[in-house]
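What you see is part of a larger complex, with each chain still in position.
A and B label the chains in the order they appear, each numbered from 1.
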């Protein structure tokens, strides 16, 4: 975490600098199926974060020696666009992105029914187009929806959200300023029934604060889950709507 | 694609061509629908998201002060990079840009550079010491063909939306990037003795040759790039260059000068 700067105030009239309550998420927008080539895809805006996830697979594994005979392997590639951050980032993975890719993959893998697809791979690609604290949680949320969009069988969705500590107070879904100058950041991911698949923390929390922060972050995940669910239902309804007219007006389809 | 499937696809497209049309019903010189959204990335000095049919490209511009090249001490520097991230196509692989990505970046770069679209002299801060560095980062999101035209269009659109971030570096007030020309890349492929503009992925996969023509606002040519393992006779080259000029004019007027 960044150094705590005594001159920064994180709250005004009981609200955060962007007007949120302590336990409020940033505006969340999810679009399903926005890419033509990918088997499944999702675009998410979570506050200032703009992230796309794509899923390819199950498909053949190259190189072969990576194959698992009893299950599909899952690969996850978290990547930041060079222009996604204040100071241009050199293209390509760095140590941070390797770690985030690992924990994000481990956040999703528990719910993917990998045993259905032995010897194959499910590839999840996450591109951060604009970063504003919480890109890993945004990425996991998008990836979870993209997996569903690709028709990958899953035990449940995964929803992700962070809790933080700023100016001695716990807050949900910290934005950039809170992340930079706050005292702690704790991203988690979980299933709708509260089983934790990702848990990281850095900063400084007492035993009691950690308890409260976990409850708060889990509440955030539940809110995220509702938005993910709604986006998928909308997409499904829209597909239905697109298919039915065609069936009712076959002559028009031929004209096209 | 397996080679059997690709043979079937090739036959199908070839039969369409014999009938004088393309798989999606376009004329041979017709572009897919284009849409451009500028300023989509607030963290970047400039940005544009281009859709060309189903192809999607995001170009971001970042600027920072840096050292000039020794042989042009009074001019700003342009560095163009293209990332063909595996999210955009089942055929793209993670890792540093391969031949295709490098060629794409270099053709986009050539358009901007050779057209002198950016007034590089105006980007000198202290002669010989400090100039503005412009990073043009092309991020491919969905490869449904003709990435060169989409990326080139994204680059000039993003540059047009770019603010020089002078205040951030204590170098005066922010101001728009000085743009002097509007280069447009137009690409055609040759297959079965027919020339088709703005090829989609299927058309690209069967092409013998591809030719990109970059045109400036005055109708001159500032770049050519042939690729593919086919040949082009002089007549076809002239045909492509002629139509490219018209198409570039239409695109420029419709998307960049309104």
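Methods note: contacts are C-beta pairs under 8 Å (C-beta built on N, C-alpha and C of every residue); 3 or more make two chains touch, one makes a residue touch a chain.
Bear in mind the structure is a predicted one, so any value in this text is a computation, not a measurement.
*Asks:* Express the subunit copy numbers of the entire complex in terms of the labels on the chains shown.
*Replies:* Chain counts for the entire complex are A x3, B x3.
To be clear about the criterion, only the chains that are shown with their structure count from here on.
*Asks:* For a test of understanding, state which residues of chain B touch chain A in their complex under the given definition.
*Replies:* Per the stated touch rule, the residues are 40-44, 47, 54, 56, 58, 60-62, 64, 81, 83, 85-90, 94, 96, 135, 137, 139, 141-144.
*Asks:* Which of the residues in chain A come into contact with chain B in the complex?
*Replies:* Its residues touching chain B are 35-38, 48, 50, 52-54, 56, 59, 77, 79, 81-88, 91-93, 123, 125-127, 129-131.
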